[in-house]
Every structure is written in structure tokens, then in C-alpha cells.
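Missing here is one protein chain; the remaining ones are kept as they sit in the complex.
Read from first to last, the chains carry the letters A and B; within each, the first residue is number 1.
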Amino acid sequence: MDSQKLVISPAPHVHGSNDTRRMMGDVLIALLPALLVSVLAYGLQALVVTAFSVACCVLVEWFIQKFMLKGASTIGDLSAMVTGVLLAFNLPANIHLGLVAIGAVVAIGIGKMTFGGLGKNPFNPALVARVFMLVAFPVAMTTFPEAAGAVTGATPLAMAKEALKAGVPVGEVMESVDLVAMSLGMKSGSMGEISVVALLIGFVWLLCRRVISWHIPVCVLGTMALISSVAWLASPEEFMSPIFHLCSGGAVLGAVYMATDYVSSPMTKKGMVIYAVGIGVITMLIRIWGAYPEGMSFAILIMNSVVPLIDKYVRPRRFGAVRNGK
Amino acid sequence: MESLVTTVLIVGGLGALLALLLFLVAKKFYVEEDPRIDEVEKMLPGANCGGCGFAGCRAMSEALVSKDDISALFCPVGGDECMKKVAGYLGKAAPEKEPMVAVVRCAGSCDNRPRNNRFDGAKSCLVASSLYAGETGCPFGCIGLGDCAVKCEFGALSINPVTGLPEVDDEKCTACGACVKACPKGIIELRKKAKRGLKIYVSCVNKDKGAVARKACKVACIGCGKCAKVCPHDAIVVENNLAYIDYSKCKMCRKCVVECPTGAIVECGFPPRKVAENDANSSNKVAE
Partner (left out) sequence: MKTFPIGGIHPSDCKEYSKSAAIETFPTPATVTIPLSQHIGAPAVACVAKGDRVLVGQVIANAGGFVSSPIHSSVSGTVVAVEPKADAQGNKKPSVTIAVEGDEWVDTIVRGGALKKNINLSKEEIVSKISQMGIVGMGGATFPTHVKLSIPAGKKAECLIINAVECEPYLTADYRVMLEQGEKLIVGARILAKAIGVDKIYIGIENNKPDAISHLQQLASAYVEVEIIPLKMRYPQGGEKQLIAAVTGREVPSGGLPIDVGAVVQNVGTALAVYEAVMLNKPLFERVVTVTGSQLASPKNLLVRIGTPMSALIDYCGGMEGVGKVIAGGPMMGRAVSNVDAPVTKGTSGVLLMPTEESLRNVEGSCIRCAKCVEACPMGLEPYLLNRLTQLGDFEQLEHHYIADCIECGCCTFSCPSYLPLLDWVRIGKAEVMKRIRERAAAKK
């Protein structure tokens, strides 16, 4: 630029260090421990699926942006990469790569770009793809390879559900489940959901970097814990314990990484709490009484659709608002 | 068989019930409305541009139907023809207005008007103009961020990337006036649409003194008044160092165009002048 010409712009003239790219980068970093665990559990296959999923998502976004929306490339903001990793984390490690590609097209193409790209999608793109695949390819999506150290190929949640349906008492079911091993990653499941500990390490990172606030994850997990505790205390013979619920399936992955997706979550802290409690309730309803063993993805998608309504009616606390009775 | 009957009964009954409900609601909440409003609305162009001063075509139709004297109402988009049709239908006297067209009164292109700073805020003339005087030495001229083009519902305005100025497509322009309202500098004016698209106007709104204006922009009106003196029809007034051609008096003789020392008076749509004159004019413009 011509150094003689002064730049004129409205205030403020400085900007915080925060930008979309940095925040998405932080999410990717936060997902690394979980990726590591899944590689340890499932071998290189896990890495291949993740890398392929990321590549597909980025490619699809680039293609649509360039040839269909005819806009400037948006892959630099890394959001497509985050969607790619999250999608992979929702898949079994031994899934056919062709299905991954389909998932990527659904996630980015249908879940995100049809609405106009980043910031305009009402639903979490990775979850749109997951649910689509769960319905379209139920067998491929629920057949998990044996993780190193895990007992069987079925997820603990699915196992428990089947067993309870068959009338096996909870005590016996619990015996077959090693909670410590489960939380470390020695269980079967989607790639990303196997290690609660690794996911929580990422959560701490996100909190430290102020990428997300604690409200959504804590309220989702808290609600789930509360409902399962009530059920469990009322009838421990019939229902699984709250710790089992929190450590199994996509509870942590969903609460920390999927429900907190900026675009599809509410704008205010109060709204976030309502949204998160809703997710927790719906998840537990599906887990306890629904047909599917896991309800996290459905719960998040359902609450995603409520977000505009929440944003309309839940407003932030305003400075100097004249409160009733004061 | 039995289940079939039950199904038919339930579905049919439900349908009948809902139909009845709909009927009752429609009856109860029926709003008495002059049916002519619908008819008039159909005659209007339906652009909902607000050029008439109403919120949309519906509001305009209501006004047309309810008022006895509609001479003050005019749809710039539909023009005379449309108004005649509406007036004929309503049996009222048609308002008459000459067809108009938007004219951008600034020729401060990048060449004519050097930039001496750089605006880096939201891409909006309104934001820039509320912040400061502008990128050039001329605080009156076009900012070039295209608020007018954004507001034009008809795609008649676009910013020319070379000159940085908006250009009006006379064919598409309906003279709805949205651009006039959108321009924070008041540069755009609705002028009479002459036959064959002929136009003569002062393409400048700078009210600074001649020397200041000229320093800021090569084609600024310096308010010298030569045009006013030469005009045989008294159509030109110079006020605040700025000439203005009254389109209702202008007879398009083009004498002022030749006389203007800075080339601030612009003519459009005329056949080329005789060679000698043309040369003199163009060399004059290049030299300035």
C-alpha cells in the first residue's frame, strides 16, 4: 500500500488475538489426545479414517465454495477440518472409506453449505452426517472392531441395553463392564468416544484457551448424571448407574465437542443452560426408554432446532435493566 | 373390512370437522375490505420498492382507493401508463408526472480526483460519511462504496470498477428514488427523462470555492458562472459556488457544455458534434 496514504477507519483500531482460525485450531488440538487413544486402540486404521474424512470434508467445501457458491475459499478457517475430525470420531474405525466420503458430502454439502456455509447452518454438520449414516448404513455404523483390551465388539451401551431387555439383572451386566478401563479407552465404540479421559483433557484445553465456556458441557453431563442417578437410586436393579452413563457412548464427545458448536448453539449463557439441559434430558430419555442405545446425536440435533427459539426469548442480562420490584 | 370403514370414518370425520372449524374461523375473523384494493394492487407493478412513499404496493393501493384526490400519489415504477389505468378503474383523475431517471452528479473518478487517504471500515457510504469527509479533497463527492447500488431493487445501479463511481442503466431505472434516499451525500437526483435518453446536467455537487474545488477534483464545478451567462433559456443558477441546471427549463441546446472550463457539465445521448468542435472539446477535457 501507498505509505503516504493514511488509513481511516472507525474505532476500535485494535483487535483481540481471537480469530476463527485460531479457535478452530484450538479445537483440533483439543481433539488430538482422543485421536491418539483411538490410534492406540484401533491401530493405524483410525488415523487413515480420520485423515480421509478431513480430506473429504475440506475438498467438498472447497469444491462447493468455488464452483457452486462462487465465493472466496473458506477452507482457511479450518472449520471444515474440525467437521472432518468430528465426523471421523463418530464412525467405527473399520468403516469402508467410501462410506466416509458419503458422510463428508452429507456433512459439508447438506449439513453446512446448503445453508450458505459457516455460520448459517442450523445443525451441527458432523452430526447430520452421523445420523444420516446411522439410518442409511445401520450395520456398518454399529459394527465396531475390537479395540485393544476391550472385551467384545459391541459398545457397552448397546450391550447393556440388550442385556436389560433380555431381563438380565443390572448387577450381572455391570460385572461385565470395567468402568476404569472404559473411561481410559478400553471399550468398543466410535473412534472418538472411546476415551473419556482423553476427551476431558481436550475440554480443559478449550476452557483454558477460552474457546468455549463451561456452561454447555457441564449442564449436559450434569443433567444426564441427575436423571440417571434418580433412576438408578429408585431402582438399581432396573437402571444402569450414572457413572456408566457418563463414561459410555458419546456423552462426553457430544457434550464437549458437538453440543458446543458455535453456529448451532445459543448466544447467551442462560440460553446455553436451557439448551444443554434439553440435550441431557432427551439423551437420557432415548437411552432409557428409546429404541436406540445412544441418544446423544439425536438430542443435540433436536435441541439445535430449538436454538432460534431460545435466542429469540432468552436475552442476556442487560446493564441497568429496570428490574421488577426495584 | 371393518378396519377400512373405521379408517374412512375417522379420516373423513376429522376432515369434515377441520373444514367446519376453518369455515367458522374465517367467518368470525373476516375483515371487510374494499375489493377494489385487490384489483388496484394487481395493476401496480408489485415491486414493493417504496418509491411512492408507502411501505409497499398494498399500502399504496389502499391509499389510492381511500383518497378522493389521488393527484399527489404516483407510482414511479409503473409510470403514467399504470397510473392512468388505476385512475380509470377508480374513476378518479390521473396524476400526471413526467418520466424521470436517476442521475449521478459526480464525476470524481480515481483519475479526476486523487485519493489522499484510504478508508478501511465497513463497506458502506453511510459509515464512511458519518466518520469523516472522505478519501479525497472533495467532501461533497461520491464515496463509491455503493449504498445506492445495494438499495436499487431493479439492478439499475452498479459501481464501475474503473472509475469507482455508480452508473445508472436508464433502461432499468424506474426512478423509485431509493438511491436518492440511500446516498448520504445527496449526489443522486431524479431528472426528467428526455426522449432518446438525452441528458445535460452539472456532474458535480461541490460547494467549495472554485480554487479549493478544482484542487480536489479536475472536473469540479468551480462556480464561475460562464454557463449561466451563456444559457439562452435562463435554466442555470449558480448558488454556493455550484451551478445547477433546471431540467424543466433546459432546452438541451448544449451551449453550456462547450462553455464549461472544467468539463463539469455533462451531455449524454447526443449525436457526435461536428469534427472541429468535437476535437476542441475533447482536447480541452484531456488537457484539464
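Odds and ends about this structure:
We take it that contacts are C-beta pairs under 8 Å (C-beta built on N, C-alpha and C of every residue); 3 or more make two chains touch, one makes a residue touch a chain.
Given the structure is predicted, the values throughout are model-derived calculations rather than measurements.
The undisplayed chain touches these shown chains across the complete complex, A, B.
The hidden chain makes contact, of the residues A:227, A:263, A:282 or A:296, with A:263. One of A:51, A:204 or A:321 touches the chain omitted from the figure, and that residue is A:321.
Looking at B:47, B:63, B:110 or B:127, the residue that reaches the missing chain in the full complex is B:127. One chain is missing from the display, and on subunit B it is touched by residues 116-117, 120-122, 124, 126-127, 130-134, 139. The chain not shown here touches subunit A at positions 1, 3, 6-16, 18-20, 22-23, 74, 77, 79, 117-120, 213, 262-268, 315-322.
Heads up, the rule we're going with is that only the chains that are shown with their structure count from here on.
Averaging C-alpha coordinates per chain places the centre of subunit A 51 Å away from that of subunit B.
Of all residues in subunit A, those touching subunit B in their complex are 1-2, 5-10. Residues 115-122, 127, 131-132, 135 of subunit B touch subunit A in their complex.
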